[in-house]
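This report refers to the structure that appears directly beneath it.
Here the complex is missing one protein chain, while the rest keep their positions.
Our next item is chain A:
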């Protein structure tokens, strides 16, 4: 059984419908740790040792966040800049994360069609996630296929709960495989 760490980042969680449902559904799952970054570090002053310790205790790392400006909210970048230290996460002696798996869990406002070469955003979501993928590679980690909830702008509560259930299955698969 793999242990899963969810690094959750939503600067306005109080406004979020999707992530509330997602997190409510997976609450209490065995082997899954939810780590709420904005709640833990409202001043963005990230405790690097603490974060590195958490990473070491888990096999699979998930960034769960809304998709803002084709990327993650600011605290994720801050987290990457500080926690993924040279000599620890990457570099000649940076092997702490070797063999771990990582990916993103994303909510996107527009529908999947918009994320296509001929769509509104002109690129696929995978294209936009390239920095995450390459970061994983540099840190000797395997980048998995992301879990994406598309079209949240028009989604009703039922739609969201369906996605929440499949999110739970996604986690179970990762955990038990």
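We adopt the following convention: a residue touches a chain if its C-beta (ideal position, glycine included) is under 8 Å from a C-beta of that chain, and two chains touch if they have at least 3 such contacts; residues count from 1.
Just so it is clear, contacts and distances are computed from a predicted model.
S.K.: So which of "Transketolase", "Branched-chain amino acid transport system ATP-binding protein", "Cysteine desulfurase" or "Potassium transporter" is the UniProt name of the chain that got left out?
M.R.: "Potassium transporter"
S.K.: Please identify which residue in A:14, A:118 or A:176 touches the non-displayed chain.
M.R.: If we include the chain that is not displayed, A:14 is the one touching it.
S.K.: Tell me which of A:80, A:110, A:140 or A:161 is the one touching the absent chain.
M.R.: Checking the options A:80, A:110, A:140 or A:161, the one contacting the hidden chain is A:110.
S.K.: Tell me where the left-out chain touches chain A, residue by residue.
M.R.: Touching the chain left out of view, chain A contributes residues 11-17, 20, 38-40, 42-43, 66, 68, 73, 109-110, 153-154.
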